[in-house]
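All protein chains of the complex are present and in place, except for one that has been dropped.
Naming follows writing order (A, B and C), and every chain is counted from residue 1.
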Amino acid sequence: MTLLADATTTILPLRLYATLPLWPLLGALLVGLLVVLRRKASATHWPVVLGVAASATLAIVLFLDLPKSTTNAALQEHWKSGVSASQRAGELYAVFTGGASRAPALTYTLYNWISLGDQSSLCNQHWLAVNFYFDGLTAVMLLFVTVVSTIIVVYSIGYMRDHHGQPERGYERFFAFLGLFVFSMATLVLSGNFILLYLGWELVGLCSYLLIGFYYPRPAAAAAAKKAFIVNRIGDFGFALGIFTLYWFLTAGADPLVQHGENPLDYATVFKYVGALEPWQITTVALLLMCGALGKSAQFPLHVWLPDAMEGPTPVSALIHAATMVTAGIYMIARCTPIFGASPLALNVILVLGLLGAVLTATMAAAQYDMKRILAYSTISQLAFMFVGLGCRVPDSAVFHVFTHAWFKALLFLGAGSVMHALSGVIDLRRFSGLRDVLPQTCRTMLIGCLALAGFPLLSGFWSKDELVHAAFERHPVAGLILLATAGLTAYYTFRMFFLCFHGELRLPDDAAQPHEAPLVMIVPLWLLTLGAIFAGYLGVTFAAGGESFLGFIRPHGLLHDYLHDSTIGTPEHGHGGLWLMYVSALVALGGIGLAWARFGQAPETDPDARALGGLWRLWHAKYYFDEIYDYAFVRPLRNLGRVFSATDDYGLDGVIWLVAAVPRSLSFLLHFLQRGALQGYALGMVVGVAVLLLLWNLIGV
Amino acid sequence: MLLPYLLLGAILFVLGLIGFVTRRNLIIMFLCTEMMFQGIILNLVAFGRYPLKGAPTFDGQVFALFLIAVAAAEAALALALVVLLYRYQGTLDANAYRMLKDE
Amino acid sequence: MPTLLIAILTLGAVGLFLALPGGRADTRRVGWVVLAAAGAVLLALLLQLVPGADPRGLFAGFALVAVFAALRVITHRKPVYSALYFILLIFAVTGLLVLLEATFLSMALVIIYAGAILVTYVFVIMLAQQSRPAPYDVKSREPVWGCLAGFLLLILLARQIELFLVPAQRTPLPAPVAEAAGTIEAVGVPLLTEYVVAIQIIGLLLLAALVGAIAIARRRATPRVESEGDE
Partner (left out) sequence: MTDPTIKRIETLLRKPGVIFGAGAAILLLVTALLALAFPLYKPLLSAQFPFSMIVLAVMLALILSATAVCILAERKIAGFTQDRYGPNRVGFWGLLQPLADGLKFLLKEDIIPRHVDKPLFLLAPALALAASLLGFAIIPWAGQVRWPWMPPDAPPLSTQVANLNVGFLYLLAVGSLSVYGVVLAGYASNNKYAFYGGMRAAAQIISYELPLGLGLLVVLLVSGTLQLDQIVQQQAATGVWNIFLHPVAFFLVLVSALAEANRAPFDLPEAEQELVGGYHTEYSAMKFAMFFLGEYVHMITSSALMVALFFGGWHVWGLPGLENVTWWAMLVKLVAYLTKVALFIALFMLVRWTLPRFRFDQLMRVAWQSLVPIGVALLAATAVLTYLGWQHNVWASLAANLLLLVVLLRSAARSKRPVTARQDDLPEVDVRPTA
């Protein structure tokens, strides 16, 4: 069965693309070298800027260069005839590793890394390789990760300085960490097996910890860094367990699934054999892997770290907590579509968690005053949208939303950073308003970002969000309705923030001396991101003649989706009927914006919502008391348990050891007169002892 | 061919031992331990050359090499200690250093 | 043979006891005569055990030198001479190692022992040298017990070696040795493949010894006499 067109390969050698993660790392190391050589701090950003830019260039070239299949229609036809989920997973493997027909997934192995199994017997040789995996998903992820990172790094050059244009303390450290972060993220995305993925995963967590705690003298920053790290550990624990179980399932038993010579944790191997596992095994693995995604993408039970992570510098918030790092969870689930797709239970769990998270965090966002926190909650909410998409078997749409979201969320964060920059770090919306005239450029770019986030028609957020809402409706009407309502809420709180910040009469906090527009090095990145916020959505639509669609000629499911079909996602095509939904969601977005205008258009000093909603609003404002609940439910019992253990150790175990020690001590009291301090006497004793032993041996006989 | 070497090794070992027990000069005592090493090296290499069964191996030589390294380490530490002790009391008599005795 | 061996070794013990520093000059001389007699008989015995013609004389020569040097090391009253006789012992052992076809090891022995370790000994001995022979060099400590225990051990060891090598294997024929025996390659390959952990541990040990030696040597010891005077 020739499913797809013949294989082609990339024009540039794969090993060149495989160097992609290395450039930022090189940059970071160079920064370290420069610090050692005691160069002036003000120029130390160059290595990282150049390294990340090199990565971005490579990513763009890769995106254009990656061979594309012309069609996978045959497979679609095949699936429509109705096959079981696990069978479908197996066939999916056949598609993307291609059997004889094509190889859209290109693998480049650097070297064998860790040997597994018995090396001495030739029958069971497995390796963990350091290999890179190039397919559509990789290319899309790399595209926005590196490009957005480049823009943010450039922005940081302007941001990480004080009023006099001098670099802040830790300037070099900041850029080194940024480089390290891009390296980690690229490794995560490019990895060809689960272990390397896990490595990148943990590295990303580490960088996040380092960067959130960048202002470590501030207790809040240190605490936030720790919180992010620990909450991520909880998720990663599940993730690691998932990898272990996967390995166990694939290799255990007398007749393991993985054959000789195959590397058991490579994507290729895993997805090849995942169809042959029992359903309960697949579900177990999928749920455990999902835990990791929940932690890294800050989803519902583990979402508490992300808002606190706003203690880091704003570019970090933009880079890590909006554009790239939190997308790792989405990426992982999308990458593992053959696993998740074969487990309906896991998909349902993801769907429910996504819906819950979307609503909860959107309401939280509606009752906050800290601009960055509002954006953080909105990020969680948007990620929850993507989770819903993943739960509805449309990972391509979820990845599309990841893609568009990265642009406008980075834009919004950087805009908020610009506001902070202007107001000497003040970010509380109650303390200022009407910045429209003071920060004209920021205001304009922010407006576009807000529109994109709110799902204003024709901007990027609109296209991707609409697809997710649509998928949810197809899955279940209730889910669709919830998402739609959340989308409206999104528009509402986004513009609540925007109006409170930029509209109304000009109010400035007392400690902001001279509010000023940001320098060019910060404004240009904002505009670049604005371009992305406007046009990124058009990568995911098709331009077609015909009146069946919105505006007549634009149709969802375009270029990007086709592109992603070449990846492990390879989802069955879902119909794009129900175009009425487009109009509805556009209306909902406009309604949300309108409501926000009505209530906050003049930036009132007292919040009308707080009065109107009363207790509910306070619940929202207190984030549903999640932190307090966790504190009571987990932290304190654990701490008390720790005290119990500590006491056991101090009194129980040490007591036993003391007792054990007392025996030889009492014995030694009996024998200590033998010790005369003469070294040679001891030696003589040893000689005599050996001689006596030999004599005994001789007498008793061998 | 093995027996004479083993006997010679044993003789060197025991002579070193006797020296260690009877001489009172700290340096000579350590020299005697080195002599015991010589006996052992001879033993090891002889066993490697004339194994009780099978073809000769080089494992004996390898272990002898390890022994030399240990001897070097011992010499470095022991001599440093001896110099320190000499500075401390001005004598190398082993009987003078009995402070470790439990009084 | 055992009785003969026991007799020889007892003779050796007596000789060594007499030759150890402590007695009068003529008793030491008597001791040497006894030792020489014991050594001669022992040598004859050993030679009887060595088959073949060629290496016999060389082995005998080196063995004689080795035992003589070892005896001088433990009986000489001047530490410098002890150290020099030890170098002689090393050369004898080197010769024996060459006979055993361990050329690399023999060179390593000379370089490390004669070239480094013994130089340090000589150095320290010279630094601690006093104008006249120190009393602790002139008089040995419990020579009776030392010689007795040592030679008892030697007799037992010899007996064990005898028992250990069952008669059929007492003189295993010299097996053919590979072409490259004793070269640096022959020793180096097992060193860095089979015993690589051991070599790393040895490296660690040497490092520890280095650090320890420096740490000890840098310490400035306060002479005990002064500290007592202070109190």
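In the analysis below, contacts are C-beta pairs under 8 Å (C-beta built on N, C-alpha and C of every residue); 3 or more make two chains touch, one makes a residue touch a chain.
Just so it is clear, the model here is predicted, and its values are computed rather than measured.
Novice: Give me the visible chains that the unshown chain touches, in label order.
Specialist: C
Novice: Which listed residue (C:6, C:30, C:65 or C:114) would be found touching the missing chain in the intact complex?
Specialist: Residue touching the chain left out of view: C:114.
Novice: Just name the one of C:126, C:192 or C:208 that touches the chain not displayed here.
Specialist: Touching the chain that is not displayed is residue C:126.
Novice: For the chain that got dropped from the picture, name the residues of chain C it touches.
Specialist: 80, 84, 87, 103-104, 106-108, 110-111, 114-116, 119-120, 122-123, 126, 129, 180, 182-184
The rule we apply is simple: only the chains that are shown with their structure count from here on.
Novice: When the C-alpha atoms of chain B and chain C are each averaged to a single point, how far apart are the two points in Å?
Specialist: 7
Novice: How many angstrom between the C-alpha centroids of chain B and chain A?
Specialist: The computed centroid separation for chain A versus chain B comes out at 62 Å.
Novice: Using the average of all C-alpha atoms in each chain as its centre, how far is it in Å between chain A and chain C?
Specialist: A distance of 68 Å separates the two centres.
Novice: Considering chain C alone, which of its residues make contact with at least two other chains?
Specialist: If we look for residues of chain C contacting two or more partner chains, we find 141-142, 145-146, 149-150, 153, 157.
Novice: What are the residues of chain B that contact at least two other chains?
Specialist: 17, 21-22, 24, 94-95
Novice: For a test of understanding, state which residues of chain A touch chain B in their complex under the given definition.
Specialist: Contact set of chain A toward chain B: 672, 675-680, 683-684, 687.
Novice: Contact residues on chain C for chain A in the complex?
Specialist: 141-142, 145-146, 149-150, 152-153, 156-157, 159-160, 163
Novice: Help me check something: in the complex, which residues belonging to chain B touch chain A?
Specialist: 17, 20-22, 24, 29, 94-95, 97-102
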